[in-house]
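Provided herewith is a single structure, encoded as structure tokens, for subsequent inquiry.
Note that one protein chain is taken out, while the other chains of the complex remain in position.
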Amino acid sequence: MKGNIVNEKTVKLKIKRQDKPNSKIYWQEFKIPYKERLNVIACLQDIQRNPTTQLGESVNPVTWDCNCLEETCGSCTMLINGKVRQACTALIDSLEQPVILEPMSKFPVVRDLQVDRSRMFENLKKVKAWVEIDGTHDIGEGPIMSDKVRSQRYALSECMSCGCCLEACPQFSLTNNFLGAATFSQVRLFNLHPSGSMLKEERLDAVMGEGGITDCGNAQVCVEVCPKSIPLTESIADIGRQTTLQTLKNIFMK
Amino acid sequence: MAKRKKKIIVIGGGLTGLSLAMKICERNAEVVIVSYQSLKRSHSVCAQGGINAAIDARNEGDSPENHFYDTIKGGDFLAHQPLVRDMCYQAPAIIHLLDRIGVAFNRTGEGHLEFRRFGGTLYSRTAFAGATTGQQLVYALDEQVRRFQHDGSVETLEWHEYLGAVLDSQGICRGAVLQDLRTNTVFTLAGDAVVLATGGPGQVYVKSTNSTVNTGAAATMAYLQGAKYGNGEFIQIHPTAIPGPDKLRLMSESARGEGGRLWVPRKAGDARPPKSIPDRERNYFLEEKFPLFGNLVPRDVASREIHDIVYNQHLGIAGEPMVYLDLTHKSREFLEDRLGGIIDIYKKFTGDDPKDVPMKILPAVHYSMGGLWTDYESDGNGMIEHGSPRNQATSIPGLYAGGEADYQYHGANRLGANSLLSCIYTGLMMCRGIFTYIDNQDKSVDDISSTIFGDAKNHWESRLKEIKAMKGKENPYQLHIELGDIMMSNVLIVRENKKLEKTITAIDDIKTRFKDLNCVDTSDWANPTPSFINQLYCMIELSRVIAKGAIMRDEFRGAHYKPEFDLKQPSKFDPNEYIDYLEKKNDGEVPENAFPKGHLDYMKRFEANNKNWLKSTIAEYKNDKPEISYEPVDTSIVTPRPRKYD
Partner (left out) sequence: MDKKTTDQIHYLILKTHSLTGVIPVGAFLVLHFSINSLRTVGVWPYQISIDIINNLPFLIWIEAGFIIAPLMFHSLVGFYIYFSGRSNPFRYNYPHNWMYTLQRLSGAVVFAFLIYHLATTVVPKLWYGNTQFEAAPYLIYVMNQEFKSWDGRIIYAIGIVAATFHFSSGLWGFCISWGILIGRRAQTNAGYIFALFGLVLTVMGLSTVVEFSLHPVGVEATEPG
């Protein structure tokens, strides 16, 4: 029998598991058949179809979040070989094996590789990341805007709240209330919009406090790990400028 | 009706759900949005190319009327015309609203909205935000909903799954049964109306351009509870996607809208690198066959041509079932700006840069024109009566549907960049009608006995318990793959009755095997498996609807191509001849020599076929089977005629 299995290429995965929030953590290893263009999601799907560990033990399939599988929805963020990224674009051919999968560490774990990122969406509320409009009825065209500003906004607007920037940020932790790069970048996005900028001062107020822009440590890891290459450090610096000017205005012009 | 605020339950947080929720809040009612995931992550984010509106910013002479005609023609005249017309007339206002709420639409030198071309039209009518328009629209609407969330008028139940409608003794929908996907508890939610904005069913095919949540389960659940399902067999196959083991990733039609060209080497099996193949040895098959529309023929046409090139002419790249989508003649800056989003996707998944090498693409399941049957009320002038409670109402009173989950806007084939429009249009439009519906109710949901809700909850609790107790041999995820394989091989671009018959048997076989499932995860926290098994059940039922609709419809219309019933349009045929023909016929006689040879016969065939088949397929769940009937299509505005794109 030994001779038969030599040529079968496999993928080895080592996965950190947790049944419930606060329950104990354990690791399991899986071995699945290799295919071309395999990504981490396809491996996890394979485990669903055959939930057996490398040791032959039948286990519950691993749970994880995913949806679009083309890096647009932001769901499938996890730690892959120690680094945070989207699982859909993590191609097996470019990963060292065993591929080690862990849930993000800066958000509460729900189960296995699933985490609860609601904090990110709460932060968007805090900074009023929206344009105030009079109503959805037809009141004509939107504001005129140069394509240059548009392209600046577009780059920021591609943020899919995946949480990579926060996971990698040394200042962001499970327990503190740091808003993080994604949120600062949204403040910039809406302050750049002609009618969105009407809430500029309120947004800046929201980032001038505990957990706000001054808590950024300038490690710039956020921009390195952002899957959408959003210029997060520029956003942070720009919000730095806006808050500085706001402070001067508060002190000397009011 | 009690003095309290109206309460509407919206299932789904995509474009339709969000735009409806926004509208409801604005009208000072309460809304609960139920979403399978966090709101920003719905499948609408995958839409890439843009959204149509005939603003005629380039002074090409475009108009909503043209938009309407293109859409109807694109859908092979199977869509109800007043609805489509109303949508096309509303489109400019919708774009302006989206612009006002901050969507980063590309702009002209003067700072106005920029438009690009898309399939099935000769006008530049598609507003776009790079190549991630859907994502940008979802975010902007999500932000508006968040704004209302901040004010407290929206409740969001994220990580919740819709299991079914709560129906009272008269069959009126009084609320929804939901499952919390974290605690796995089942509960009911009472509401004055329930709206299914739950998207399409691409997962029935497993491999499609759809997201993993697109199982179509919610709509199927409504069908199983008695709602009518319309035009199920019309599944759009997008011509350009990249293959992958987990998904076929969409390469937007905007790639062709911005000048991308489809080609294959003229010589079969030519294995040379694409850039080294000279122009004269390339077969730009769409441009050659359709000189007028070129690469921008509608999707059904393009997919059929690719299928023909690859499977009948055996000209696929190096013998594989793929063709080139070539953008390399465009400047890098232009591509980065206009198509950056999809170029990135292609690069990340294949390693090749489409700016340097032509992309290798294949057609993939993309969109369901069909969906829950919904009603509408025309105002008699070719538009929609906006306050009518009939608009977007399913056949279950109190249950509404919109977006990809309904069936009525795209006929037999959807035009590119019309889906974002129909999603947002239905979301915005149906609000007033739902309010009228609630106002017209004699009995409010508050007067409904709690046992109705208790029973619904118990039903679903025991159903999930049953599922959890399944200890058979079949793995549910594996069975899903097999269902997908069956659908993929027989209910795709080319459909043959013999194969479809086999498909129906094969699906029945899957249905039998379903009983022998093993619920591979029985834990009681955040357990997705029982949920998935229930969805799989729905997908099996829906695949029966699709397959049965397909086998019964003996014609070739839009995305539903049965070669056997191809009417074989003469090559020099002009669709206006058909109008001529109808007029002449109306006057009493049609001289045999009034048209070029063969044309009259063709037109007679066409007329007869329309008489038989220009109707909506309606599936109803009866005796554990889909029962098919047909309904007339409203063609009161433009006369159906043969489609032609060359």
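Order as written gives the chain letters A and B; numbering starts at 1 within each chain.
To be clear about the criterion, a contact is a pair of C-beta atoms (placed from the backbone, for glycine too) under 8 Å apart; a residue touches a chain by one contact, two chains touch by 3 or more.
What you are looking at is a predicted structure, and each value in this text was computed from that prediction instead of being measured.
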item	value
Which displayed chains the unshown chain touches	A
Sole contact to the chain not displayed, among A:S58, A:Q97, A:S146 or A:N176	A:N176
Missing-chain contacts mapped onto chain A	82-83, 168, 170-171, 173, 176, 208-210, 212-221, 224-225, 231, 233-234, 236-245, 247
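Here, only the chains that are shown with their structure count from here on.
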item	value
Inter-centroid spacing, chain B versus chain A (mean Cα positions, whole Å)	29
Interface residues, chain A side, partner chain B - complex	19-20, 35-39, 41-42, 45, 48-51, 60-61, 63, 65-75, 88-89, 91, 110-111, 114, 117-118, 121, 124-125, 128-133, 135-136, 138-147, 150-151, 153-154, 157-158, 160-161, 190, 193, 195-196
Touching residues on chain B, where the partner in the complex is chain A	22-23, 26, 37-43, 45-46, 93, 96-97, 99-102, 104-112, 114, 129-130, 132, 135-136, 139-140, 143-144, 146-147, 149-150, 158, 182, 211-213, 243-247, 249-250, 337, 341, 344-345, 348-349, 428, 475, 477-478, 481, 520-523, 525-529
